[in-house]
Each structure stands twice: as C-alpha cells, then as structure tokens.
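Only one protein chain is missing from this complex, and each of the others stays in its spot.
Moving on to chain A:
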Amino acid sequence: MNDKVNYSHIKGRVMKNAVVKWIFIMATSVALIFLALLIGRVLSQGVGYLSIDFLKNYPAPYIEEAGLFAGIMGSLAMISITAPVSMILGVCTALYLEEYARDNKFTRFIRVNVQNLAGVPSIVFGLLGLTFFVYLFEMGYTLIAGALTMSLLVLPIIVVAAQEAIRSVPSEIREASIGMGATKWQTIWRIVLPAAIPGILTGSILAFSRAIGETAPLIIVGAATAIYSIPDSLFSKYTVMPMQIYSWTARPQEEWQYVAAAGIIVLLIILLCMNAIAVWIRNKFQKRF
C-alpha cells in the first residue's frame, strides 16, 4: 500500500477496457451472423412455397400439392399432452426436492442426477420410450407414446428450472407465512408458487421449444413420415413438423429442399407464437405480484 499510484498505467488499462468490450461484441456477433444467415437462407428458399394450401394439405408425391397440415396438427396435439404432463410432474418433483426432502446424501445424489439427465442426448430418451411406452405398456407407435417420451425428455429441464425458481423465493416471506400459523402446503400454494411461477414458465417455455423441434427420439418411437390424417385420439398414428421436414430433405430432387425450407419457416413461426404467449402469461403474473 506504500507504493504510489502509477499514472503511466492508466492508458494501458483504458485500452484493455476497450479491447475486452470489443471481444464481447464480436462473440455476440458470431451468433447473430449465423442466425441471420440461417434465417436468410431459409426465407429465400422457402417463402415462394408458402401458401394457405401448404398449411392445409397433407403430404403428397407432387410438390404443388404437398403440405404440412398433418405435421402441424401432430405437433400441436403432442405438445398439448407433453406440456401438462411434464409441468405437473416437474413442478411437483421440484417442490419435493426443494421444500420437503431432507438434505442428505441420497437427495443430493438425486439432485445431481436430475441435472445430468437434462444433458442426456435425446436419442437415449427415444430408446427409453421405445422400451417402456411402445413395447412394455403396449402403446405401439402412437401419439401418446410419442408425447410421453417427449415429456420424459423435457422433464429434467423443467425440474431444474422450477427448482431454481422455487429456491429464489426469499425465505423471509416463507417465514412470515409460517409464522402466522399457515401450514407448509398453504405457504407453498399461496406464497411460494405465485412468486416462482414466472421462473417456472420461462424454463418450461424453453423446454417445450426444444420438444417441438426434436426429431431423433420420435424416429425411434415410430412417428410416421407420410400420413394422411390428423390425430383424433391418444392412440392415433401421428407425425410432427420436424419429422415431415426431415423426410422432405431426404428426397433427391432439389425442389423438395425448398418445400422443407417452407416447413422450417412455419415451424419457426409456431415457435415464436408459443414463446410470445408464454411471455405474455409470465408478464401478466408478474404484474399481479
């Protein structure tokens, strides 16, 4: 502390400051540039093939008649099963781990493994779904088997997000509630969950976005690629948007690539809509509290 402040270093430090800032800007740009390239390419190839008929038609052998209707309806049907199943299971699991479970070796082991599961390749979940839902529970290659497989895939992501959201609720307001004679459940239901819901929803949105774009596990549990009906029961045959897109890209003629690009545009728009709805729900909750 006896050394004098060295003014000759100021210039160097200011320079470093500027350099670091530019490194971060460039890192961000890399992601943005590739995103722009991807969107630009997809738009330039696919926009011409977009039409109302493309949304309304079933897959067809001729490009002019091909459509994504079965895929759109299949994806929506699947997400409307996957979302409630995985959210109910995920939030209940997170509540147990954060609020009820004692902190011992066993629960710590579970916590670490839930986090590991969130990083397991999706194809592994496909194999799990094939073993359990398709064969063991004899569901076959049906919508419900696919949706439950997807629920398993997103479950760890939702559990981890919900755990973090629940943990970030300040302990002071829990104490205030318990100190007034509220039971643990009343405290969770009236205080902890309302405060944690924005965080839980944010995590769930990201998880569902992943689910709606997944193909690999569904190939294994038997989603169809060409199907001429929309799911009308839990045990219907089904396809989803990414499956349909995947099957188009696999065809030899170049024009099918453009049809696939059109499919990607539709998929992206539906993803954006889902996220917008969820963000809106989240903001609504935040305003109330």
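Please note the rule applied: a contact is a pair of C-beta atoms (placed from the backbone, for glycine too) under 8 Å apart; a residue touches a chain by one contact, two chains touch by 3 or more; residues count from 1.
Quick note on the criterion: contacts and distances are computed from a predicted model.
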UniProt protein name of the chain not shown, from "FMN reductase", "Phosphate ABC transporter ATPase", "Cytochrome C oxidase subunit IV" or "2-oxopent-4-enoate hydratase": "Phosphate ABC transporter ATPase"
Contact partner of the left-out chain, one of A:H9, A:R190, A:R251 or A:K284: A:R190
Options A:I178, A:L206, A:I219 or A:L234, residue touching the unrepresented chain: A:I178
Positions on chain A contacted by the hidden chain, ascending: 102-103, 170, 172-173, 175-183, 186, 190-191, 194-195, 289
